[in-house]
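To keep things clear, I will list the structure first and then write my remarks on it.
Note that this complex is displayed minus one protein chain, with the remaining chains in position.
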């Protein structure tokens, strides 16, 4: 088991039946909510100068965050990367707090201390991403270690891009987790680029999952733009971890449909690639499936989108009225204050 | 090619014929020279308090350093680990300077600035080991990068123990080397322990070489106590690197026949293991082969040992008379002094 | 009652905390079967089991990262660095993850990272370092440097009970060289409080760690000449006990800051700066620093001897300053 690698990229999303209708609808809701929220942040607020600093979005990668985090139990813990907005939404963080976070308001998740995706909240069991890529890999292992030490059936989920796998902490953390068979799942979104760096300059192997055997853990390659495939692969890995089967490495093939961040026009990416991947848009594909299976039709989806737009409009208006932190907040909270 | 892993551990040292007689004799000389020198350092000088600080020896692992470094051309560069005394000797560093180094004398390789195996000399193309394990992995890659940039047919050799492979720098360095197909060979002595830590607490795979496919490079497992096997495996990897075939990972199975360092009685190692491996002593085995093949007999070997004893006696006497560095040396050489 | 050595004081403190609170656990290289390179965790594996005394692979960054994660999940991890020199490999996790979580998003990281520091045992450049300055400019961290067995025990307990990341630097030269009778009952030494080791009216030596003993020996010498030296042992560097620093500065008006870290960029500058700003009017002479020269820690005994501050050199500097 430990050594071989399953490849489900080609498989078509057959086992759809296995997913309950509510879950299917919920997943679409969060995919559209994610895209609408990030679109508002990047295309509107950032360009209007209402958000300063860096902005990274997961356009075209929504299926990954949502098809994986959907399996989390309340007491599971997640360490998302900078392209996993969906994780926050599905964990119940409100668009209001998220937009306030991006706008540096006091009511954002970090109260203005940090910006954009560098947010977290242990009340939602979300560990804030630090810029330093792959630092979250050993940290997630440590969370899982605590679960194992206390004999809890909880799981830790850790997200990164393929570029982060080149860092020493990625190796050290997965090695540690695999030795102790810790209940942690490592998800990697392989979106073909790390900033401007293509995969072939990042590693000499074709797939990140090719590295799973180096740790004696299962590796799986999944079509990251097919939320049904994502859902099932994530379930396999999470169940395995919860049942004491140890860590897994799940690689999702996808594509970054934007520049690295809002200021990057991705001039180094061949335009055809964008064309090719636009046709694989995870939301469009999923909606096609939902239609075929008669789960949701156009009208229902339009209605859903209207509700989502309203949520984001409300969140934006609310956040813009929220106060900024004041100078007196500057020196608060460096150390425990009781 | 890149992916599969050859296992020659079982193979018997058939192709002996391929090695020239001089080379065969030379290898035995250096194996015995290494053992005699380290024995003098650990069993005598250290216990007499003439060497202070830590002392690590490669007892039982001599075949690895010598069967690999024997292939080096003068302008190849080597980054040995703390169990590779043989590398220094075969590169022409004199026992006199080595004992002076261990005794902290000014004529040691570091002039007393550093101790024991933490020695190097670019005149011999030997990079000094730093304690921080696996730091030499990216450094060796960088040496190989320079060779590639200048179009030189030179090779860099890098040595570590299996424990060092858990460090981030090991992963980062090999990943970097493999992407650019750099002319570097990574040798790992898997001697079953990292200080007191057994391999199963160091990694969840059986062999370090199982990690080669994670970098798309060849991995090989070799009987590290069979110098003929070591010789041929090292030749394959070094030739491949020199011919533009990129890096390789060669794992030598062996056993640490001492404690981690001179102060460690290895109480945590089952005694049977020492018994078992004593019977696989690389020098004894090699001499049996040399006798069978009629290359060298008892007398010649005894004569060789006498010469070696004389060399080490001389080196010891010489070193003991060498001066210590003086206080005025303390602040010299931190920065370039012209 | 037998006296307790500095190293056993650390062990006892750690052991008692593990008995007291089952969220406390130890992870590091060779801390289990072997009981730690310096035997700080001797017997703990047998007593607490391999879920609370964890032999890790050689991966300092992941060890600290895992401690951070376990802390986020409610545990109280204590990390052992086999030699504190190897903390350099975990620098990023300490500085960017552990130190900044609380400020950024309110998540406390109650971890302790401890290990043997310092020279005097011919360990050479990689087994003798004093690493406090690497972390002295990192808000969110606490740094302690015990000099006595009492403080070693009281500070390890305080560090484990602290809600924030604490770097606990134990001086290997003191491990078996200092010992004292320790109270039977539980006690802690508050982080951030210095201790006056000797009172004197003429001059103050502000120091910490192994240098405390050099300062006390120098004070003995000077007393014979009628120079009364006050010796302040900082015990903690982050937070600094500014009150105690200014108090002794105002009292004696003549200050020597002594440390084993090399001079330039060492912790002494901060201490001098606090005094030069806040006790300036009280000064009767230049503020001196005594520290090793700006080189790595050399291996060879005569070099290391010349590198480390010695009593005679301290006495001479102090004599000059006293006469200033």
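Some points to look at:
Order as written gives the chain letters A, B and C; numbering starts at 1 within each chain.
Just so we're on the same page, a residue touches a chain if its C-beta (ideal position, glycine included) is under 8 Å from a C-beta of that chain, and two chains touch if they have at least 3 such contacts.
Note that the coordinates shown come from a computational prediction; the quantities given were computed from them, not determined experimentally.
Within the full complex, the chain left out of the display is in contact with A, B, C. Only one of B:147, B:231 or B:255 touches the chain withheld from this view, namely B:147.
Set against the missing chain, the residues A:34, A:61, A:166 or A:248 yield one that touches it, A:166. The chain omitted from view is touched by exactly one of C:238, C:258 or C:322, namely C:238. Interface note for the absent chain: among B:84, B:135 or B:287, the touching residue is B:135. Along subunit B, the points of touch with the absent chain fall at residues 77, 109-111, 113-114, 118-122, 127-128, 130-132, 135, 137-149, 156, 168-169, 172-173, 175-176, 179-180, 333-336. The chain not shown here touches subunit C at positions 85, 88-89, 91-92, 95-96, 99-100, 103-104, 125-126, 133-140, 238, 240, 257, 261-262, 264-273, 275-278, 280-281, 283, 285-289, 294-296.
Along subunit A, the points of touch with the absent chain fall at residues 52-54, 104-105, 110, 112-116, 118, 130-134, 163-164, 166-168, 194-197, 201-203, 268, 324-327, 329-331, 334.
Following the convention adopted for this analysis, only the chains that are shown with their structure count from here on.
Chain centres here are C-alpha means, and the one lying farthest from subunit B is A. The distance from the centre of subunit A to the centre of subunit C, each centre being the mean of the chain's C-alpha atoms, comes to 41 Å. Mean C-alpha positions place subunit B and subunit C at a centre distance of 37 Å. Averaging Cα coordinates per chain places subunit A and subunit B 45 Å apart.
Shared contact sites, meaning residues of subunit C that touch two or more other chains, fall at 56-57, 59, 61-62.
Among the residues of subunit B, those in touch with two or more other chains are 166-168, 201-203.
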